[in-house]
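The complex appears here without one of its protein chains, the remainder shown in place.
Residue numbering begins at 1 within each chain, and the chains themselves are lettered A, B and C in the order written.
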Amino acid sequence: MDSVDQYVARADALYHDVSYRSVAEWKTRTGKKAAGHLPVYAPREIIDAAGMLPVAMHGAGDQVEIIRGDAYFQSYICQLPRSTIELAMSGRLDDIDAFLFPSTCDVIRNLSGMWKMLFPKKFVRYLDLPQNFDRKVAGRFWAGELRHLYADLCALNGTTPSDDALRLSLARFSANRRAVASLMALRASEPWRAPAAEAYLIIRAGDVMPVEEHTAFIEGYLAAAQGADRPMRDYTRVVVTGAFCEQPPLELIRTLERAGCYLVWDDFTVGARFLEGDVSLAGDPIEALAQAFLNQSVKNACVYEPDGKKGEWLVNTVRDTRADGVVFAAPSFCDPALLEQPMLVTALERAGIPHTSFKYAENLGQFQVIREQAGTFSDGLRLWSNA
Amino acid sequence: MILTIGIDVGSSAVKAAVVASPRNSGRTRESSKIVATHTERVRRRDQRHVIELAFDEALKAAGITREKLGYIATTGEGELVEFRTGHFYGMTAHARGALFLDPAARAVVDVGALHARAIVMDEHARVLSYRMTSQCASGSGQFLENVARYLGVTLDEVGPLSLTSAKPEKVSGICAVLAETDVINMVSRGIALADILKGIHESMAGRFAKLLKLMDLAPGTVLVTGGLAADEGLTACIQDALGKTKLSGQTVKTNPLSVHAGAIGAALWGAFRSERLASRPTVASPALAAV
Amino acid sequence: MSTEQSAAVKEPSMLQQKEMIAEHFRELSRTGETKKKVVYTFVPGNLTELLLAFDVLPVHPEINALQSAMRQKAGAYIGEAERIGHSEDVCTYVKCDIGMKRLGNVGPTGEVLPKPDLLLLSYTGCFTFMKWFELLRQEYDCPVVMLHTPYQGDGEITPTMTQYMVEQIRQQVIPALEKLTGKSFDEERLRELMRLSARAEDDMVAVLESAKHKPSPIDAYFGGVYYIGPMFTAFRGTQGAVDYYAQLRRECNQRIAAGEGPITPEGTSPKERFRLIVEGPPNWTHFREFWKMFHDEGAVVVASTYTKVGGTYDLGFRHDPTNPLESLAQYCMGCYTNRNLPQRLDMIVKYADEYSADGLLINSVKSCNSFSAGQLMLLREFERRTGKPGGFIETDLVDARYFSAANVKNRIESYLQMIVQKRTAGAASVDLAAAASLVRSLPVINQGGAA
Partner (left out) sequence: MKAWIGIDLGSTTTKAIFLDEQGKELGRGITNSRSSYDLASRIAQDEGRLAARFTLLDRELRADDELATHSDKVRGQLLHRFRRDQEVVQLEALRELVAEECRSPRVAAIAKPLEERATGIVDSLITAEKKPALPLAGKAAKTSDFFRDRAASGFGRLAEEQSDASVKFADLLGVFDKAILRVENTPFELSFDTRIRSAIREVARTLPDSVRDRCIAAVERAAAIPLDEVRVIGTGYGRARLPFPKENIRSEILCHGLGAHAQFPGTRTVLDIGGQDTKAIQVDDAGIVTGFQMNDRCAAGCGRYLGYIADEMSLGIHELGPLAQQSERNVRITSTCTVFAGAELRDRLANGQRREDILAGLHRAVILRAMALLARSGGVLDEFTFTGGVANNPAAVDALMQLVEENYGKRTLNISAGSIFTGALGAALFALRADAAQA
């Protein structure tokens, strides 16, 4: 068995591989194509079933200098699309053959149009996730879109569409979600065993790893982490939310923990666990995937909430993970996350749950202010607890 | 009695305060006494060296030696203090210090060299909420300092001058740099220094009032802390600005020791924690863990 | 899209519009007695005819927001929204609306607006709409019906998309309205309303296209927002709108005949020196000042994209009574911000040619990602495809903090001077060349790089 450090080193290397070399290697090995998608949710099962490597693209963090990317976006637009364009313009996305843009927000939506103009030779598809959650009306629409996407990706990759391939993928991703859920459960119960930044990297490795490999990877890490000797500290337990699309820099995650906060739940890379539980393998697999989106998806700012119980889900998460409070961490200028926040705050206040908030950018380099805020928040919970 | 020291490492000055507290006073600290304080401006010197200086000077002023200290508490950029016992974050410390300086204080406006923040607290110095100016430096002490230099006014004069102004000149613009040009423009239009300075104070105060207004502020004292607390022109403008918002029942005050509020607060929390630690020695606090 | 006409000259159409709007607000203020139901909905992809077929009164929060800005109330509203936790970074329309609600919901006429009985979430071309009504749902605790308009991601409307829309309208929106009003759906009535819509639409297109004349009789941006007002809001499908557009069209024809330019708040435009296309919504807090910057330079906007947010009638769409629900679906999906970026570019490029424009000026507003994300690329591609110069300014919709008059003026002036310089290029370059070779006496301290 590998040690924790070995798992983390491997994940760290993949995280820093902004040129997607591992994707190129996979393509050479398999002779197949790769399809990238932007955050948050994309039906990765469809990509996998078409025999392609699904690649989750989460911007470039603080790892590339943004020069050309800034040429495309005004200062009041978040960082993610800039770094994504920067990666593309500098040839780092050349190995990605197809690009999917889910309907996360208008920035990503418009980026799909820009992509069509910038890279006319690539396969570009905007994925209009249903915002109407009616099982029949939206189910028919979404299944239709998925079917269309599946056929097109198969054609691109030279594979034959098949229900069996789809079912196999559904099963693989369900298994992967179970593994991710175990890791999240460990964070919730014994957060000192899997530090936030580490767990983050392990999950992020799934951005570029074939799904079955990633599942095994998480399981291996979990086994190693459970055995590692790590002291428990007098930290506050917090839930972090708002960071589902543009990702916080690693250093920010570390800063939060160093300032005395255990992250017992977060929505970093929530796309990887957007569906909760297994997708049914009975009946038509595309229908099943479409219905899973309508009935089993998490609550997130990037989708409409039809039942009007805004925030209840967050309150329950706080309760389930026995968190002391909530940290809202959203990318600057992220409309979905920031517009959602006041509604969630209302729910938290009703439930008497303390919270704090700040904004970040993926390439943020200075953490003093955030450390001060997170620190004051945890100071407050620590100095005033009766422990 | 236990003696503790608080060291507030700022970007422009290091502040230190030695405090004596009776034993077992829990979170209430009314009977603690400030033994000595010291400020050391950083001014192009190595910050670690300045920290040592401030620490030594404060001890000297208190007439004690290092061994007598029950807790060395830091706040601000406390990571630089290798010999600390524990760290408290800025707002925690400022709230505690402010309440000690003025028991009626329910809110703090802390204006330092680079940041400004507004803190609302309860009667036990518990931080209820806070707002900070963002990553942008407009309305910070540094900005005022720069403008003062161009106007040829020393910091000590800024406040008194501003108080004499009857028709402050409105400073527009969000950016501190562009505001500087604004100021130059004003000089060129022959606007009196006092009016310019008061205009800047008003714009800063408006910003702080806005921060305060963003929170539910109970009646009581709003204590101005940090380096700019020494600027009575600014304080007056904050009072005015608060009056203009729909808030009511607040009095804006400063204290001669305002600049040391962070250091004092840290020292007080240090005394509290040292007792806690003495009773439960196994629990590592985050700051201790980081040492 | 405003109700306040501040132009010095008042033409009959202006008075007519003013009266229509005043009447609408009067009716809104009387819902207590009339028991008419009120539905809040958005301008892009609005189902006005359907609402009118059920005799409900529509309220458009965007319009309230922009009018608050014109009446200089937006600052306080936005401040209130930020106080209750809204971020500085997000769309100011939303904040302005939420703030207005929190501070008493006083509408543009000074009367309190009625609460919504239903929120018709026509989610067309803008993600923020969804959050906006989620917020309003929390404020008013009232039902919401979602109408998800699929985006033209691939630049086309597919049968799946249309089917999705029609099913939503038939199976969700109509039942919700039936439940709300206790009336059953009267398809004949809807057809009749749509027939009227199409008539007014013909006239409106004629008005917008009159800008092809030189000089243009209208300003298709600043003036344009008034012209589209009735069509984009509560009046499409009414006889009032039909009359208004017929009158407006007559006035345009008169100005064309007289060789006159547009009417602006500063009076009739001076000589038309520049013909521009403008992309992006206007700034409302400094609307008049902004317009004046154009007026002073003799710059007339001959085509704009903002006047297409509530429908792209000039591209040929008309409400079609023979196929009412499909037609409504097509209408929603065709709105400007529901078109993908390549389609938007094609439209602008086409305008440049058809309206003999000198160039494209983009007013990029901080609030609106739907419009703004990608505008820099539109600018570049426009220049590449037409060879005409593009200009870029940044403001906001209703947040005065983001309107720097000096900055905007500087950029507009520089842009227009650039156009002039381009025009007069031929003649002047000769003497410049002579001068230039001499001026090179300034020493060069560094010359590296390519051989």
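Heads up, the rule we're going with is that contacts are C-beta pairs under 8 Å (C-beta built on N, C-alpha and C of every residue); 3 or more make two chains touch, one makes a residue touch a chain.
Small disclaimer: the values here were computed from a predicted structure and weren't measured.
Within the full complex, the chain left out of the display contacts the shown chains A, B, C. Only one of the listed residues, C:Gln138, C:Ser356 or C:Asn407, touches the absent chain: C:Asn407.
Of the options A:Ile67, A:Ala155, A:Ala228 or A:Leu281, the residue whose C-beta touches the omitted chain is A:Ile67. Per the touch definition above, the residue from B:Ser31, B:Thr65 or B:Thr154 contacting the chain not shown is B:Thr154. For the options B:Leu53, B:Leu163, B:Val187 or B:Ala230, the residue in contact with the chain missing from this view is B:Val187.
Residues of subunit A that touch the chain left out of the display are 65-68, 70-72, 74-75, 363-366. Touch with the hidden chain on the side of subunit C covers residues 376, 380, 383, 389-390, 392, 394, 402, 404, 406-407, 410-411, 413-414, 417-418, 421-422, 425, 427-429, 431-450.
Think of the hidden chain as still there; on subunit B it touches residues 11, 42-44, 46-48, 77, 80, 113-114, 135-138, 140, 142-143, 146, 149-154, 156-157, 173-178, 180-181, 184-185, 187-188.
Keep in mind that, in the parts below, only the chains that are shown with their structure count from here on.
Among the chain pairings, A-C comes first (most C-beta pairs in contact). Chain centres computed from CA atoms place B at the largest separation from subunit C. Note: centroid distance subunit A to subunit B, computed from Cα atoms, is 39 Å.
Centre-to-centre separation of subunit B and subunit C, using mean CA positions: 48 Å.
Contact residues on subunit B toward subunit A in their complex (touch as defined above): 27, 77, 87-92, 115, 126-127, 130, 132, 135, 269, 272-273, 283-287, 289-290.
On subunit A, the positions that touch subunit B within their shared complex are 231, 233-235, 258-260, 366, 368-369, 371-373, 375-376, 378-380, 382-384, 387. Within the complex formed with subunit B, the subunit C residues making contact are 79, 82-83, 88, 401, 404.
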